[in-house]
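So, chain A:
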Amino acid sequence: MEYLFFTLFSSIAVISALLVITFRNPVHSVVSLIVCFFQVACLFVLLRSPFLAGAQIFVYVGAIMIFFVFAVFLMDFKSSMAKERFGKMTVYALPVAVLMFLEVLMLIVKGPFAKMGAQPADVQKMMDLGQSTKAIGMVMFTKYLLPFEIISVVLLVGFVGAVVLTVKEKKGE
Partner candidate 1 sequence: MLKDFLKTVFLWDLVQGMRLTFRYQFKKVVTMHYPDKEKWVPYDRFRGLHYQAVDEEGELKCVACELCARICPAGVITIEAYEDDKGVRRPSVYEMDLHRCAYCGLCVEVCPEDAINHGAGYEFAGFDRADAVMSLEKLLKNKPNETDPEKMGTVASARFIRDKDGIRVEEDGKKRYRWW
Partner candidate 2 sequence: MGHAIPMEYYLIISALLFTIGIIGVMIRRNVIVVLMSLELILNAVNINFVTFSHYLGNMTGRVFSIFTMAVAAAEVAVALAIAVNLVRVRKTMEIDEIDTLKW
């Protein structure tokens, strides 16, 4: 059962990710990226992290992708169409990327992670922990309180920066 869902979610995620980089129209790319993020959220559920799945949908699908949609709509549509689907670098880039993927694959299959496996007793505990939102909150607001605060400052700076960048200066002021 779990395998079935895993296959479904992951295959849709990969296919839609491929579509993101092949569509000529940026709006179509945005839609397939939304699908991809949604599937990743589903994978998070399979990984027993419902809170993260909710956050993924809330932040990525609900907020970040809206930014993209807005940006595409704000730009002139005809100029937002890609002139050519792929750039000149495709010939060099593809082999390099595939090689890199193969390397990572070797690392995963043959490397230290494969031997590590998972400790069954711990996993049961972790599943209970992961399902409760409390556990994440406990770690985030005690051990990682300082990073949390810094992240919020980063967010604030980011949004102020975005506003500053996009506001048109009024003449005469």
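The candidate set was assembled so that all candidates are chains of the complex that A comes from, given by their letters.
Keep this in mind: a contact is a pair of C-beta atoms (placed from the backbone, for glycine too) under 8 Å apart; a residue touches a chain by one contact, two chains touch by 3 or more; residues count from 1.
Quick caveat, the model's predicted, so the values are computed rather than measured.
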item	value
Options 1 or 2 - which one, within this complex, touches chain A	2
Residue numbers on chain A that touch candidate 2, as the complex places them	2-3, 6, 10, 13-14, 17-18, 20-21, 26, 29-30, 33, 36-37, 40, 43-44, 46-49, 51-52, 55-56, 59-60, 63-64, 67-68, 70-72, 74-76, 79-80, 82-84, 86-87, 89-90, 93-94, 96-98, 100-101, 104-105, 108-109, 113-114, 116-119, 122-123, 125-127, 129-130, 135-136, 138-140, 143-144, 147-148, 151-152, 154-155, 157-159, 161-163, 165-166
